[in-house]
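Here's a slice of the assembly, chains where they normally sit.
Order as written gives the chain letters A and B; numbering starts at 1 within each chain.
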Amino acid sequence: MTDVGIIGGTGYTGVELLRILAGHPGVRLKLITSRGEAGTAVADFFPSLRGFIDLEFSEPASAGLIDCDVVFSATPNGVAMEYARELLDAGVRLIDIAADFRIKDRQVWEHWYGMEHQCPELLAESVYGLPELNRAHIRTARLVANPGCYPTAVILGLAPLLEARCVDTGTLIADAKSGVSGAGRSAKIGNLLAEAGDSLKAYAVPGHRHTPEIQQALTEVMGEDVAVTFVPHLTPMIRGIHATIYARAVGLSAEKLQGIFEKRYHAEPFVDVMPPGRHPDTRSVRGSNVCRIAVHQPGGGDQLIVLSVIDNLVKGAAGQAVQNMNIMLGLDETMGLQMPPLLP
Amino acid sequence: MTDVGIIGGTGYTGVELLRILAGHPGVRLKLITSRGEAGTAVADFFPSLRGFIDLEFSEPASAGLIDCDVVFSATPNGVAMEYARELLDAGVRLIDIAADFRIKDRQVWEHWYGMEHQCPELLAESVYGLPELNRAHIRTARLVANPGCYPTAVILGLAPLLEARCVDTGTLIADAKSGVSGAGRSAKIGNLLAEAGDSLKAYAVPGHRHTPEIQQALTEVMGEDVAVTFVPHLTPMIRGIHATIYARAVGLSAEKLQGIFEKRYHAEPFVDVMPPGRHPDTRSVRGSNVCRIAVHQPGGGDQLIVLSVIDNLVKGAAGQAVQNMNIMLGLDETMGLQMPPLLP
């Protein structure tokens, strides 16, 4: 049996990994680390996991990470880069769910993340873990950079249009709305229910870390520079991202537009293109690894609108990480990930 | 393979049954009926089930219900009693998730439900489907009355105390708080987000249909009349019931109290007694079939407080129905029901 470890399991990505791995028949969860909670039973910390997870949190140093086959890093940004070299040298395959290895250009990374990169020599090797774009490279990767939540929704919504070279790449806009779990399980006043509840706001309009990540992926898709105006919003829900994507195309029919998406994602187990005229809601993917997409062309004009929804903690984090693990291990890509969304 | 049918699948109990049965390895979902949506693909009606359920809703009359081995009735009150006789005569086993067969006394039922009972001759035969009390009878039942959501939380919280004969049965109080999905998927102004959101109220304080159901079950446990003051509240959440139960006991130690519950539910797969001092939150059972309980005795006094939480749509409806089905079919009782709660 394949042994799996998790670094930093007390956040939302951690508890979501635990939920998914608890029902995964192909791997064995061997350990989960937490500096702050070492010695605490996981099921005491997350009572929802009583009866499902029997482990205690352990100290990272002594946990036995290097004896795992695969390690997920579910820590804040800047932690995985401290472990990566040692784990890879020990033959462990690493999936970083934070952002340490997402940006290829070290200077861009350091600008947006405000710290010095600890192992820039791995940036070239790391594979951006969006299976729908990079499945072949993920298969053999030692180090996978799991995509950000917003980038997952936006890139999956835009890639077919760019691959089809049918839109103006100068006017791409992604207006994205996220639930508050995207901000993580950390004590910030702005994310209190009394602050973020029953209200809505844009944030980081002058610039957000996910913009360079989106642009890097789309530039690779397109083979030329792609710029996207990206505006994130904080909304009063727990899970879910809804990206409303605006692109302009000339002479595209509604049928052709629909066809581009259906054809592109026909064989993808976790991207669902809805029939024409539909509007996906975020709850339709709650708790599942699906990215659900609908495309519109109001009045048959030049303006295309792509609606792309994911659960930020599943396809936007832990679920996609398990999907990547499945690919890396040669397992069925959907193993452990075929749970229907929770609705209502 | 066992064939299963669902009558009336467009409500919340219906979609929750579909979610659970989609992953149940022991039965085959053969049909689902809806008068209003006959001919509509289930996955068009509930996009969350795209890729999971391939059926269309069918007309009840022609659906082939009598060819099923087990039928769930997920309709409003008053419908199952019209089908029950015909189905049982055809050898179909019926699990009614509505209230038609919960109350043994026909007059009491007709008083609270405001209609004439269509097949009172089945009331005596029907088994109240709370496995923790009635497992043996459920096993052989032809007709199971699946408990109400509030009664499930309240009865599981009170039964151990009554069985242990350690509380005053004259002062039992159950103050229960429910999410709005308990009111069903029907268009009522009072359940609009703009009405029920960010607000809380008690309702039906003069009397609620679930009071006689609770009292009947507890009276059977106790072997003598038990009266419970039951006050339900509507709270601004989607799923979840939290019952705060007050009982008085003289001379009970905290250890003994805890022991009564732990011993009573030790072997139960779906009742979790927390360690002393804990407070279960409803999200800790969201999407799961677990009833999670904690017991308190503030200051070591006579007042006992039991906190009992369930997901009203799972242990309070569809999940418990599948648990009953598993028992009736001789399957592992937990089959298809071992999904961890969705948190956050």
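Just so it is clear, a residue touches a chain if its C-beta (ideal position, glycine included) is under 8 Å from a C-beta of that chain, and two chains touch if they have at least 3 such contacts.
Computed from a prediction, not measured in an experiment: that's the story for all the values here.
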item	value
Where 2 copies are displayed, count of copies in the complete assembly	4
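One rule holds in what follows: only the chains that are shown with their structure count from here on.
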item	value
Whole-Å gap between the CA centroids of subunit A and subunit B	36
Residues of subunit A that touch subunit B when the two form their complex	12, 15, 18-19, 22-23, 46-52, 181, 185, 197-198, 238-239, 272, 274, 278, 280-281, 283-288, 290, 292, 313, 338-344
